[in-house]
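Note that one protein chain is taken out, while the other chains of the complex remain in position.
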Amino acid sequence: MRPYNPGFVNLTQLDLDLEVFQGPFDLLLALVMREEIELAEVPIAEIVVAYVERAYDDGELDLESASEFLVLIAALLEIKVRMLFPGEEDEEGDGMTAEEAEAELLARLLEYKRYVAAAAWLSGRAAAEPRVFRVGPAPLAPRPQPVVDEFSEDPWQLQTAVGRLLRPPPEIDLSAVRRRLVPVSEFLARFRAVLRERRAFTFDEAVAGLDRLSHAAAFLAILEMWKQGEVQAEQGEVFGPIRIARRGRAPAEEERAIA
Amino acid sequence: MSELTHTVEALLFVASEPLSVAEIATLAEAPPARVERALDALRDHYCEERSGVVLERVAGGYGFRASRETAAACARLVNRPSSRGLSQAALETLAIVAYLGPASRPEIARIRGVAADSAVAGLLERGLIEESGRGETPGQPVLYSTTVLFERMFGLEEGLESLPSLAEFDLPEADHEALRARLHLVADARAGQG
Partner (left out) sequence: MSELTHTVEALLFVASEPLSVAEIATLAEAPPARVERALDALRDHYCEERSGVVLERVAGGYGFRASRETAAACARLVNRPSSRGLSQAALETLAIVAYLGPASRPEIARIRGVAADSAVAGLLERGLIEESGRGETPGQPVLYSTTVLFERMFGLEEGLESLPSLAEFDLPEADHEALRARLHLVADARAGQG
């Protein structure tokens, strides 16, 4: 049993929402409109599991929806990382104040909503009356004898066009993905090992010398452990050191890894 | 029926896309006013219930389509991916191209907040959008516009003119405020976590 936490999004709700999520703005809108959600509390691994389980239940994986789901999850992770590390963004950002950023975001959400409504209008229009018509000339129509400019087209275009169809697609290069992979599970295992030896440690000492993505992974690992009731985290003041302390019994299911 | 009516009927049948009154008048070598009258007679004849084929005003011209009662059987034949099969992403992209067109992929991506490549590719395949030149912005991105097929599939009588004004899809002002307030709330929650 997982400790009750009002910040968590109910999984059944998420499952419903997954059907309507189509893009990051959609996601953002849904998150914003549902005030109770704090993104930092959204268990991304669970969303992935819910999606995979549903795809499994459906018995088929629609490639288009799967790729959109990937884009969505990537965007969600990015937003989440930015929220977990609010300071760093400012150095890279274009110097917008929070108010400006909020106004800009609001304007973009409003613009996007407009096209969502237009898409709904189109969809309703198409559903109202099925329109079937012939595309192309009638089968027994007279064939054209139009005046053409002789030699107006370059025949090498044809060779190029066939060439495109004759070239096998390039192998998909996965090296970039491998390089960027940040294993949250590794941090889970590492922190659990540390907590078997010691009662507590600070976040800063745990991630010293690591890059930004590893910071994020480490933080996700800690959130997960907190969620599982394994640790409790304390922070004396804003931006102060975070102290992570063991809590109660040791976890029985160490292999329960996320991400 | 008059000879002109027969000619208009044949032209509309043979053409692969809807024809405007002006085009018909040129091809039939008849004054537009007489063509209009011939079209009236044909519309009376080719209408729902009376005929399996319906003459409709669409895409700024006139064209034949299957009547309502026969649409199901005809759809089995034409085997065209229908508008019904369009994903939400494709519909949104289509709406953006219809209203903004010509529009480039980066513009579409900016509005949707996500890369538009697969939606654009799908719409190109279905013939609902087409390339229509290159933009002036750096990189000269390919621009896309909707096609006559799009106008026919969605039954836009006067073509893109028949789309409702974008302003009609605006959120009411009251909702702007609600959205702003909620954004604020999220921003506060974020600051609180820092």
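To keep things simple, chains are lettered A and B as they appear, and every chain counts its residues starting from 1.
Basically, a contact is a pair of C-beta atoms (placed from the backbone, for glycine too) under 8 Å apart; a residue touches a chain by one contact, two chains touch by 3 or more.
The model shown is predicted, which means the values in this text are computed figures rather than measured ones.
Visitor: Who touches the missing chain here, A:169, A:209 or A:236?
Guide: A:169
Visitor: Touching the hidden chain in the complete assembly: which of B:29, B:136 or B:161 does that?
Guide: B:29
Visitor: One chain isn't shown here. Among A:49, A:138, A:193 or A:245, which residue touches it?
Guide: With A:49, A:138, A:193 or A:245 as choices, the missing chain is touched by A:138.
Visitor: Looking at B:66, B:143 or B:163, which makes contact with the chain not pictured?
Guide: Considering all chains, including the one not shown, the answer is B:66.
Visitor: So that we can see where the missing chain sits, which residues of chain B does it touch?
Guide: Residues 1, 3, 5-11, 13-16, 26-29, 51-53, 64-67, 69-70, 73-74, 76-78, 80-81, 124-125, 127, 130-131, 149 of chain B touch the chain absent from view.
Visitor: When the complex is taken as a whole, what residues of chain A touch the one chain not shown?
Guide: Residues of chain A in contact with the hidden chain: 63, 132-159, 161-169, 172.
Following the convention adopted for this analysis, only the chains that are shown with their structure count from here on.
Visitor: Can you give the whole-Å distance between the Cα centres of chain A and chain B?
Guide: 31
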